[in-house]
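Only one protein chain is missing from this complex, and each of the others stays in its spot.
A, B, C, D and E label the chains in the order they appear, each numbered from 1.
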Amino acid sequence: MVKKSLFDAWAHLLNLSKLKKGETVAILVGDITHPEHLAAVKSVLTMQGHVYYVMELGEAPSMGLAGDSTAAYAPTALASNPVAIDALTKSSFIVDLMGMYRGGEQKQILDAGSRILLVKEGPEIFIRMIPQQEDKARVIEAVELIKKSQVMQVTSEAGTDLVASFGKYDYLAQYGFSDEPGHWDHSPSAFAAAWPTEESVQGRVVLNAGDVILPFKYYLQTPINLDIKDGYITSITGGFDAKYLREYMASFNDPEAYAVSHLGWGLHDRAHWTGLGMYDKRQTNGMESRSFAGCFMFSTGPNIEGGGTRETECHLDIPMLDCTVKMDDVLVVEKGQLVKR
Amino acid sequence: MVKKSLFDAWAHLLNLSKLKKGETVAILVGDITHPEHLAAVKSVLTMQGHVYYVMELGEAPSMGLAGDSTAAYAPTALASNPVAIDALTKSSFIVDLMGMYRGGEQKQILDAGSRILLVKEGPEIFIRMIPQQEDKARVIEAVELIKKSQVMQVTSEAGTDLVASFGKYDYLAQYGFSDEPGHWDHSPSAFAAAWPTEESVQGRVVLNAGDVILPFKYYLQTPINLDIKDGYITSITGGFDAKYLREYMASFNDPEAYAVSHLGWGLHDRAHWTGLGMYDKRQTNGMESRSFAGCFMFSTGPNIEGGGTRETECHLDIPMLDCTVKMDDVLVVEKGQLVKR
Amino acid sequence: MVKKSLFDAWAHLLNLSKLKKGETVAILVGDITHPEHLAAVKSVLTMQGHVYYVMELGEAPSMGLAGDSTAAYAPTALASNPVAIDALTKSSFIVDLMGMYRGGEQKQILDAGSRILLVKEGPEIFIRMIPQQEDKARVIEAVELIKKSQVMQVTSEAGTDLVASFGKYDYLAQYGFSDEPGHWDHSPSAFAAAWPTEESVQGRVVLNAGDVILPFKYYLQTPINLDIKDGYITSITGGFDAKYLREYMASFNDPEAYAVSHLGWGLHDRAHWTGLGMYDKRQTNGMESRSFAGCFMFSTGPNIEGGGTRETECHLDIPMLDCTVKMDDVLVVEKGQLVKR
Amino acid sequence: MVKKSLFDAWAHLLNLSKLKKGETVAILVGDITHPEHLAAVKSVLTMQGHVYYVMELGEAPSMGLAGDSTAAYAPTALASNPVAIDALTKSSFIVDLMGMYRGGEQKQILDAGSRILLVKEGPEIFIRMIPQQEDKARVIEAVELIKKSQVMQVTSEAGTDLVASFGKYDYLAQYGFSDEPGHWDHSPSAFAAAWPTEESVQGRVVLNAGDVILPFKYYLQTPINLDIKDGYITSITGGFDAKYLREYMASFNDPEAYAVSHLGWGLHDRAHWTGLGMYDKRQTNGMESRSFAGCFMFSTGPNIEGGGTRETECHLDIPMLDCTVKMDDVLVVEKGQLVKR
Amino acid sequence: MVKKSLFDAWAHLLNLSKLKKGETVAILVGDITHPEHLAAVKSVLTMQGHVYYVMELGEAPSMGLAGDSTAAYAPTALASNPVAIDALTKSSFIVDLMGMYRGGEQKQILDAGSRILLVKEGPEIFIRMIPQQEDKARVIEAVELIKKSQVMQVTSEAGTDLVASFGKYDYLAQYGFSDEPGHWDHSPSAFAAAWPTEESVQGRVVLNAGDVILPFKYYLQTPINLDIKDGYITSITGGFDAKYLREYMASFNDPEAYAVSHLGWGLHDRAHWTGLGMYDKRQTNGMESRSFAGCFMFSTGPNIEGGGTRETECHLDIPMLDCTVKMDDVLVVEKGQLVKR
Partner (left out) sequence: MVKKSLFDAWAHLLNLSKLKKGETVAILVGDITHPEHLAAVKSVLTMQGHVYYVMELGEAPSMGLAGDSTAAYAPTALASNPVAIDALTKSSFIVDLMGMYRGGEQKQILDAGSRILLVKEGPEIFIRMIPQQEDKARVIEAVELIKKSQVMQVTSEAGTDLVASFGKYDYLAQYGFSDEPGHWDHSPSAFAAAWPTEESVQGRVVLNAGDVILPFKYYLQTPINLDIKDGYITSITGGFDAKYLREYMASFNDPEAYAVSHLGWGLHDRAHWTGLGMYDKRQTNGMESRSFAGCFMFSTGPNIEGGGTRETECHLDIPMLDCTVKMDDVLVVEKGQLVKR
């Protein structure tokens, strides 16, 4: 039996996504699909009379790490299935409970006008963070600011001092629902980001106790110093946490693992930094950490999704506390707090 | 865990169906899908490296009777799902574990060249009756005979005396695998049939103790006399069994229910007339009854699948014992025994 | 996931039962509870904001026969659980998916004003036969006729000739929903009946091929002659079917097994006599057989539920075809057809 | 959770079987194992502190028919597993929930002194027919009578007239528990039988309406005449039922299928002839039919289990009503009723 | 199948709770119910012949956090279900596997004399820590000491220096079973505590590495300084752990979150401080941490359960190592070790 709270959350989400009669919905399922999400979304679609199909593909060519689809950034069985890709391009709305590879055929499907909504987080956090219409305005406003700024500057008392410029690649407006043709979103979340021009990223990022590296899903206990030069991390120093990060990245044996990926900040005002600490790793995908208002999200690895050419399996999202973010002269986050305007 | 016997049966079946690397396989699933079949076919496809997808649709607009998809001949949710139909037309091979409506979009999918293989029977009978290459030759030979004959005449000691002519509508070569573009088949089975020219069907059919009416799935205990005029059953007389049949057909409130549908005979030499008696209704779909060598299969209801215009939810398949079937002057079944040649 | 068709059926049923906000619903579950019914009714109650509780009791003191709660008419664990009984008397509406003993504490619960709705039939038949408001009018009209008549006379071409009088005991208006305080009903069904004055029942009942004895759940193939004297069956003669019935009743070793219980007729115009033949025994509780319009339902065993003192585990419901039922001079069923008025 | 009624039944059964501390119990499981039996027997053994192991073997070389292990009499995977056979020979007590092949390694295991108790019937009938100590006395007395008699003569009003002699092969004392080294039993049941000297079986067996052929699991509706000569059935005549039996036996293509196997009579006074009629085929193994007091059980096929050389997959148990059985001059069953002494 | 070790633990627990024949047991179940506990307690009750019912309520109005019912202290669906409340007040013994809201209707149920036993911990720890009769004596003796003392003083080398007085509110004797009318207990556990007079709590609590904050379920790595004034925490300072605690409490937006709740010490001599470190969060409810002998348990939030008026969803239990606890002049815990007397 589908819980009312989950049914209502999905009904709200599909309504925000402007799902209309006559549209065909695809529900893509796979190993990581939460059965309660699948039952709930089918239930809402059925009760509301929408046309849908559930699609499951074969075994992925490579294996995920720790059951976390964010840990390895690699193609799925969809890549080699032209009939399935074609069906998805013809579907108005795709509920992605499988986790498409963002660097591959997803672009073709979005270009065809399909709306995609990815959901990997479990029901509890999903319900608690369910998107609201106003989240979009906040995210779009932030993305617009990135678009019109020349330089992003990030500083922190811990020692972070980073600059980056945008414009060469895409912008990432993630507000938790997908209401426009060709829009991809990941629910629940709310943050604004963009892929910087590679060489523009310079400086230093100092991670501090309490910062989170995803998919590691724990709070750092000790600082990590990252030197950034020409868009690449050139050194990782510090104590145990630094050693762990260094060894993890080295295990991919891939120079592109050290590239800087998208940069941005969290805008979700019902998400809590403390949320992650209440769950085991297997229970969460980390969307609350990625989204809490005022985090600066530094990330590493591929920029192929943003239109670049860097492709690597190693992708880290690193939401940071207590940073100050300026877009040109506009202060957007001050010591970890969103600047209200 | 998939049983070896079932794995081997599916591997054999897909091999007979000439499944090749590079083809995309669709597995259509629904309420009646046997989970062991689904696991087995996925397992074979995965082990052999084929590309496939599993597709499940929403709730059907009308409800089946007694969990038997053969009892009601009505559209499924596929009819209103153009994206799903389109995907199926692009799939080389379709394992239909859902049971498409044979009077609807199935034709469009076949016309596109997809091979369809329907499986509704449970694993035990499926394995026991698994098709062999030589079944096809026997079936094709029989269908060729129907095609070149002017008149089918069926008689029996019980009183059956029926004539029918073919040519206006399609022929049904059912041999249990689907090895040619646009071929639909239903596994396991082996029989030859055709939809007669409506008005050509004249005479009398006398069902006898031991004959089976599907989807009733029991052996008649008493004779039933059916008068046939201009392609329609005009009277149903006899004892309890006749009364049951009469009331059942009347419950559809549909004159087309009384039409004669396809006529033909069984050619499967590993199927047994006695098989049905070993199972509960829910355990079998009746494919063994439809297929045993030497049965004459009389059927009623729609001919839309064969190219006609008669459409009705009431469809009966009635495999009969001890009949003699002649195509023009060629004796094909004599007193319930296939004539060897 | 609850199917829409089942969700809608339960929503309709609870609406017919005039379930209102502020009422507390008890859902009583046990061994025979169909999980889809439980999920559906919980789902409807939750979505509509009703207050409910699910209650499960311990193991019953005696064991059912063939998993059919109608086969043995015996107390459950409820009888010895005063707290549970008390809670049920305080519940406005009881969805009985367990099957209370009708001869026991059920009366106390009904007397307290609780509405009880028993559901034992599986989802498919339940949906197909879902009650309608007009069923009640038809049933109530028939019960009123019984109440004001002196004598019921039942005859048939097969030889039935039975008379009975009512008035000493209760009447049974069963229309498939429970919309009045203290009303017990069993869904899906529609029939009118009453417990006759014991000694008034005299004559002969001749069961014929096609009649059904519940809980046997098969169509008789041969006639059975029942002599009835002073409210008791005094002889059972005929062929195999008679022998089976005779031995079955004898196995209870109880003279009260031979008593005549309630008498009445079916009024459900979407139920089919042929329905039973499509299912295995385990798949159905026989409500379609009990209810089809125009059946005469003869039954045997206890009348304690109707206010009498006869108590026995052996209770048979025997819906008969082709009878003519007259209440005084009013013809209500003629040769198995309801007389329209 | 194991039901108390089932727990108690197993505890009683193991107690009757004189299971003692220090004995090792083997529980053999397979496709037909009822999960409630497995849980119950493990629960009893654990609660009572017995040492046991559960053993499951690989896929059997041949497939059962209709999920009924009595339908095909063929080796299992045990035959090719010497380590498993050896472990069983060393186990004091074997709860066989898999169904060993009685013609094979079972003898070796029994010869080693292991007690074997086979259980294939479902929990409901198992509980209802649970053995009692006095069943053994009754069965042993009957077997002793067979041992000391020269000729068995069976007659019936329907026309049965059969003679047979014993002494060459084994006797079958089946009382539902296994309390002696090397004793095999099948619970629940109570009957006495023996494998006749092949050529001694002469005459005629006339099956009548109400008789049961296992594994067919239905009541015959029409008589079947079996001529028996020199221990073989030489003709099978009659109506539909005869035709069904004839075709079924013919489908094995094996002359030994027509041999007469063990002969005996039922001695279980809590079993009912009517029991079978309350269940679907899948729900029962037919032990109630085989055991009801006063049935004459005619059976066909192999005598290898009894020490003979006839081996065939086709084995039928045919409990008959209304027969009169005499051992020399001692009347043991008269018109289907056990003669009390 | 219920494990013997778990069956025995429950049997022991119900025996300690003086469950007697004739008493009615309610088993309250919900989302957090461990299925093995439910099966075990039903099994014990059934085997011992007790009368019971299982009751499940609808969806709770608010959602738990991280699947831990201790994380949010809020009403359940019971609050709005008067029939269910009434049934519980009439039940002699309640096995609460759902987790009633301790601030609500639980008082009414206890006042009616029902014994309540809450179990949220999983089977493994439950079995390892199963209560013993002597636990009660130890706990009662400690509670008596609290009752007769004027002042509790708690100190530690880490800097804790706290005073508190009792008498205005209730005392909490938690020994793991419920053997007296109106007694509530939570199994497994053993500790003594009381809700202090609000304003009497003054001083400083310094949490240290190794201390545990529940429901966080991890060992602190760094000290946290808590200033306490007039019964409220007025500042939380320190490193990462302090920041996490500060942000977590702030997320409730509720001044009462900072109130001091019950104070006491652990008395369970089979519980280990190290236990928590062996489990994932989802695997444990933290009862071992709350109970190990010699811990000082500081807690925050509501005192409504103790008879006060402070009500807040934020409730923390904080078992601390190495404290010294004095009740007036009596040393009860010295540097984390229970003082033996």
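In the analysis below, contacts are C-beta pairs under 8 Å (C-beta built on N, C-alpha and C of every residue); 3 or more make two chains touch, one makes a residue touch a chain.
The shown structure was predicted, so the numbers you read here are calculated from the model rather than taken from an experiment.
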* **Among shown chains, those touching the left-out chain** => A, B, D, E
* Tell me which residue among B:V2, B:A72 or B:A257 touches the hidden chain in the full complex. => B:V2
* To do: Just name the one of E:E124, E:D179 or E:E334 that touches the chain not displayed here.
  => E:E124
* Asked: From the list E:W10, E:Y52, E:Y219 or E:Y244, which touches the chain that is not on show?
  -> E:Y219
* For chain D, residues in touch with the removed chain -> 24, 26, 42, 45-46, 50-59, 77, 80-84, 86-87, 90-91
* **Residues from chain E at the interface with the omitted partner, ascending** => 3-5, 124, 127-128, 209-210, 219, 221, 272-274, 277-280, 283
* Asked: Which residues does chain A use to touch the chain missing from this display?
  -> 59, 63-68, 71, 215-216, 218, 221, 239-240, 243-244, 247-248, 251, 280-282
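Definition applied: only the chains that are shown with their structure count from here on.
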* To do: Report the chain pair from B-D, D-E or A-B that duplicates the C-E interface, where duplication means over half of the contact pairs agree by residue number.
  => A-B
* Specify the chain most distant from chain C by Cα centroid. => A
* Structure fact -> Taking each chain's mean CA coordinate, chain B and chain C are separated, in whole Å, by 39
* Cα centroid separation between chain B and chain E, in whole Å? -> 66
* Structure fact -> Residues of chain A that touch two or more other chains sit at 3-4, 42, 46
* Asked: So how do the chains connect up here, line, ring, star, complete, or something else (other)?
  -> other
